[in-house]
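Heads up, one of the protein chains got dropped from this complex, but the rest are sitting where they should.
Here the chain labels run A and B in written order, and each chain numbers its own residues starting at 1.
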Amino acid sequence: MISLHDLTKIFPGGVRALDGIDLTVADGEFFALLGPSGCGKTTLLRTIAGLETPTSGKISINDTDVTALPPGNRDLAMVFQDYAIFPHMDVTTNIAYPLRIKKVPRAQRTAKAAEVAARLSLTELLHRRPAELSGGQQQRVALARAIACHPAAFLFDEPLSNLDARLRLEARTFLKRLQRELAVTTVFVTHDQAEALALADRIAVMSHGRMVQVGTPTEIFHRPATTFVASFIGSTPMNLLPARLAGAALHVAGATLPAPAGLTPADHLTYGVRPEYMDLSLTERPDAFPGVISVLENLGTHTLVTLETPGTLIQLVVPEGDEPPIGTPAWAVPRRALIYRDQTLHTP
Amino acid sequence: MSGDAAGLGKGRATAFVLPALVLITVFLIFPALWTIYLGLTDYRLTGLSAANPRIVGLDNYTGALGDPRFRTSLWLTLLYVGGSAIVGQAGLGFALAWILRSRTGAVSRLVEGVVLLSWILPSTVVGFLWFALLDRDDGTLNALLHTPGFAWLLDHPLLSIIVFNVWRGTAFSMMLYSAALENVPPSHLETARLADAGVPQQLRDVVFPRIRRHVLTNLLLISLWTFNDFTPFVLTGGGPEGRSEILPVYVYRVALRDGELGVGAAISFLILLINLVFALAYLRLLRGRNGRREIAAAGGPHT
Partner (left out) sequence: MIRHTLGRLTATVFLALVLAFFTLPMLWLASAPFDDTPRITTSVPEFTLNNFAAILDNPYALGSIRNSLIQGGGAAVLVVVLAALAAYALSRVRVPGRDVLLYLLLLLSSVVTGTAAMVPVFELATRLDLIDTHLGVILVVSGGLLPAAIFILKDFMDETPTTYEESARVFGATPLQIMRHIVVPLVRPGLATIAVWALASVWGGFLFQFILLRDPEKAPGSVILYTLYTEGGAPRLDLISTFSLLYSLPVVAMYLFVSQRYGFRFHGGIKA
């Protein structure tokens, strides 16, 4: 279990990279830190590892306060974005390196390295140098090295970002299965929302050194707490349309919709609807956004349709083959929508 | 670059730097300070002032600055540095690095080897080699050019030592520029070539902006080294009539041959000040355009 209490990191020069982070990662949990670059997620991971010293706050691992401990005494293993496999050592020596530091006898650590390597299908490569390995193999060596030292928790910094797209999917599945089998608490950093959704048990979405929302992938996908999270999560971004409340009616992009219960006026009302949660109608409907189809993007099994409506663009997804030609007048019918009052999710 | 990746901490970092710093302080900074002190005295190699030097204030400095021979020597040194280091070593070194960059054959390796060899050979040996090459009566060069009796070292002393120093020192610039050229992405050069840019345009638009810092650092190092190079003494002894008497040789003559150690020390200090001006000029150029942006990038936090 990793718990962070009021963790703050201010860099020399005054950049507030972490701003009062409170978080508990449960035993065996696969936890993602997600956010755009510069949001503080890597700083947070490095602070947990002990590579950065927090300005204030507390870090505990399995109920031991490690805030003042050097990285080597925290019982953690970290996999870096560039893997940091030592180029002058072969695969065996690399995997056995943590054990060498722990003064495990040579024969024992070679055996352990072989055992871990077998588990990650690296046995054939044990005598190779890192330069002779592919990106995917290097990533597995880095994982093997982390596993070999039996840590209390794993920290992964963008573990998949250096792999090409096809390999990344394969490695993602592999990583998830491995984590489930080992059942070791794991915190990883990513800027890729799809990766976070696919891998993590829980996700923390970060922005400007703060945690904007912490929840399961389903919670975060279905009910993004703010418009920032809403725009960040989802492979096609959510439509965020300015709305106006008039009595019991909501005016959004040329349509008049019934306002949800308990909605009161605010400076900024935003109507959010995912492209996947809309249907396309070719006949006029009162509860739909009218527009003209202007762009079609083929997504394979689906097509992303861009509808030009008065004053804004709306995107929606239709099954392949259902897309009308460009220039057709059409109506987008929302099925499931969220309302944001001043960027924050409205809950009735 | 991250701060303190290995977790040294200030204490251990100091312990790592300290041994080198102690050695430098005792055998470099201390003699330098001593030299500055000597420059204010009438210390001599022999005679009464050898035992009891007197403080004479700035007399040595005003004397040296007023001495036409000092000013001639300074001018000769500037010619020597400009000709042999900045034009010769840096120019030839870059040309070699550029040409050898894309070649892997035996010839290019031979060229590289010979250039490096001239840098590796012991200075004292090199002195004799060039003596044998340029000798008036029996020199190899005169035998080759069928110009018997042509006294290269007497008729063209400055040119001789400039050519000598180019021969001696080009290897450093060549190696440094070869390493620097590897920082130029091939795609940039290909883009320039696709735009039908000739070699001069490629160098100006693609290569130099990329290796500007390397070029300036190299120029600074070789200028400093050449400015304080005593080796030409082996060839010409500063002569004839002081026509190749660059500043280090001038100091040697004043301090050891004429025995005026105080004056020699004062001139040494003047040399240090001139070098400081050199270094500051380079640093200004270095900081000039990119400096601030690079500092900002280096100081930023991790993401």
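Keep this in mind: a contact is a pair of C-beta atoms (placed from the backbone, for glycine too) under 8 Å apart; a residue touches a chain by one contact, two chains touch by 3 or more.
Computed from a predicted structure; not experimentally measured.
Set against the missing chain, the residues B:D4, B:D155, B:E190 or B:D258 yield one that touches it, B:D4.
Interface note: of A:A77, A:A117, A:V212 or A:L250, the residue touching the hidden chain in the full complex is A:A77. Although one chain is not displayed, its contacts with chain A can still be listed: residues 49-51, 70-74, 76-78, 80-82, 84, 86-88, 97-98, 101-102, 149, 155. Mapped onto chain B, the footprint of the missing chain covers residues 1-10, 12-14, 16-17, 19-21, 23-24, 26-32, 34-35, 38, 43, 92, 95-96, 99, 107-108, 110-111, 114-126, 128-133, 135, 137-141, 143-144, 167, 175-180, 182-183, 198-199, 211, 213-214, 216-218, 220-221, 224-225, 227-230, 248, 251-252, 255-256, 261, 264-265, 268, 271-272, 275-276, 279, 283, 286.
Simple rule for what comes next: only the chains that are shown with their structure count from here on.
If you average the CA atoms of chain A and of chain B, the two centres end up 55 Å from each other.
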